[in-house]
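Complex shown without one protein chain; remaining protein chains in place.
Think of it as A, B and C in the order they're written, each chain with its own count starting at 1.
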């Protein structure tokens, strides 16, 4: 149950109402949500409890979501959220294309990519600086130096930047440079990290775990929302299946499934999902048709020499072509691209 | 290796060449392919053997496909096959929409569906009469009576009809009524059945097994092709994964993967893949954008009363709307719908 | 619902009762079950219908299984079935070890294997003669010649023989030679084949499909049982997952899960499950500990030269060692091996 309290309700009276609920064993918590306070519990109050609660006079609205991820549910918020990342707005109708290299490898590489991305119509710049790699022997990213390059690329191009954060104690550092924090697939159920980014004010891109159900994914988002950060965007990036012709199996149907269940905006990452450069364009277009609010695409000035994911990054010309091809597809489903 | 023999080569000389290859242990077989004969072997002949073979003078072209499914490979045939099913052509550029009920339940039901399908622009009519059901207690289909209804619906609407065949000894019977035979997901590796339909002259729709890799699927198609039936169309219908929010996981990326590897046309069945009526439209559109040559969609006059798959069949109005929405999507990727 | 009719009930009265049920729309069928007749329906009769039925006086026992696979359920039969295959008894307490080559490759190969199998304590001989192969270019088996070798091996060693049947029209032929028919993983939902072997009097080994849930597997068994063949044995042989270190993922937990749900005996095939010779022995032993009624193990005089599955077949010495090691394991869980 979510109790949306009235904006004018005083701290004291809200705190009293919270105590009331908790004395009845409802394990409620107060969540600062935009300019209001929510009281949230996963238990069903008895009608006597509800009567008491109503008497406090703080209730603006009561919601009883059936979805376990209550704050993420459309039952709580019917219209799709718009997540603002500086000058970009995810979920607002216009497609948001996030482009950039898998890893930030150096200043020149990143600036070169950023300029092209800007020029052909991307809305945001991505680039990994803390890289979660299967093997400890693989390139682990440039760290803080990479963050500075991202900030510089933003200065020059005006593109908001997003990068992955791997541990709670790095959330502040990364937030200083980045406009959006990515939680990667492997960390989708790193609950300490989810709580940490939930406490920040920076928007979050939450990638789907490669073996996570849609239900678990929404509950992972709920960890962030419950800490008071409403700016969560979901990103489908393929799940692990028996099929090995592609790196992962892109579960595009997740887009319309999520659309019904949640108000959170939904992106698709065809680069990680397919793992193969020549599959990115068709699946990017299909993702838009399936209803995604945008795409995250890996691009690199010379993919074959990339320090990570060399097979799946588009070169800059391929990306420019893809943007051309996306235009009519976006229009066909009533979306704007640039 | 595939030896394409010259059209004018005599039976005798081809038979001699075949013997020659087999004396060398190459386990070759002769395949009647359109108006030519192919000699096909999966072994690498020694150069001395090749010299002998060349001396026969029958070679028009030699192909050494790297794909295990040699006849299905683009290395053997570079242009996409066009499979003609009466007045419908699958793979020719114009999208082919196959619509109809999961099961033929009666004459009126089928005729009603067929008329609407025709009217809103479908190219073919589907309807199951021999139903492979998980439980022996479930509705098993109308059998031959259903075949007669299909034929009647074709007479009236002009739509070619497709239905599933479950066993080798029914291939002749079903071919008498149907214009295209469907091999269902559960029978994708029913090799006796594949050989039997390979011997028929009727075009075949080969659905992907729910746990089949793309590689295995193409090898299943090869079973049919090797018997001399070149008219095989592939149909992606979702694979089985851990995710239970949808009936299966639609592997749309299989479409561009297949496109590179094979010349066989590719359809997508969003009804079985998603198992849910309201997911059919977005995934149908996404399938077209991903490059499919057409769609197979289950429709029913009153889905909730259907004897099988009640949750995934569109009603006739929903199907008409989908056809409207597909139009601009098809155009956006350079395809024609109606 | 299963109506067990009294042994002395006449055909006429049973037929009347069946009609009665069907007039009420219960879609019941009569099943000849050992020396009795069952009336089976998946619908719930109204109490008025039950009253009518009781008046016929034919009811010996009424069962209302909750499992969809009613005849396979322990609710219908509480004690584990014992399936007799000539002198072997599967499910009777003593472990049944079925050994033999993946494919029958010739007379000498088979007889050599059979003698060793017999000598070290195997209870049955296996050998494939109709082989379902992923590729049409792979060895497809010796066919009827192989059946004759199997019969000869039985004559000499006294071991009952089992081999796979691939299509309904071969059931009679294979039954003429073999003592037990195997339905392979790929055919677990080949319902025509299931019905055909259900009509035969030969015991059936039903392998689990690589994509099949336990629930679907039991319903496949139900197809056979419903035709009146009570002699069905289940065989776990690994399922398909994302893990590629082994050929399949052996789902040993299926053994105790099945034990609770069904009275059918359960074997395990560690050869196909693991796909690797050195994994067969540990998993064979684990299978016995998990409660299997026996094992099916592939053995070959010189595995590296085998025409199919060269990596997973034990050589004869390895098999003899395994039998030695199995002895104390069997004893530890209260089973007898030889």
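Rule of thumb we're sticking to: contacts are C-beta pairs under 8 Å (C-beta built on N, C-alpha and C of every residue); 3 or more make two chains touch, one makes a residue touch a chain.
Note that the structure is a prediction, hence the values are computed from the model and not measured.
Considering C:4, C:71, C:142 or C:283, the position touching the chain not shown turns out to be C:283 (whole complex). Only one of the listed residues, C:150, C:214, C:264 or C:316, touches the absent chain: C:214. Residues touching the missing chain, restricted to chain B, are 240-242, 244 (touch as defined at the top). Residues 27, 42, 68-69, 132-137, 166-169, 186-187, 189-193, 209-211, 216, 219, 222-223, 226, 240 are the ones on chain A that touch the missing chain.
For chain C, the list of residues touching the undisplayed chain reads 211, 213-215, 239, 241-246, 249-257, 260, 273-274, 278-279, 282-283, 285-291, 328-329, 331-333.
Convention: only the chains that are shown with their structure count from here on.
Among the remaining chains, A is positioned farthest from chain B, on the basis of C-alpha centroids. Rounded to whole angstrom units, the spacing between the C-alpha centres of chain A and chain C is 50. The geometric centre of chain B is 33 Å away from that of chain C, both derived from CA atoms. In this assembly, the C-alpha centroid of chain A lies 39 Å from the C-alpha centroid of chain B. Residue numbers of chain B whose C-beta contacts span two or more other chains: 211.
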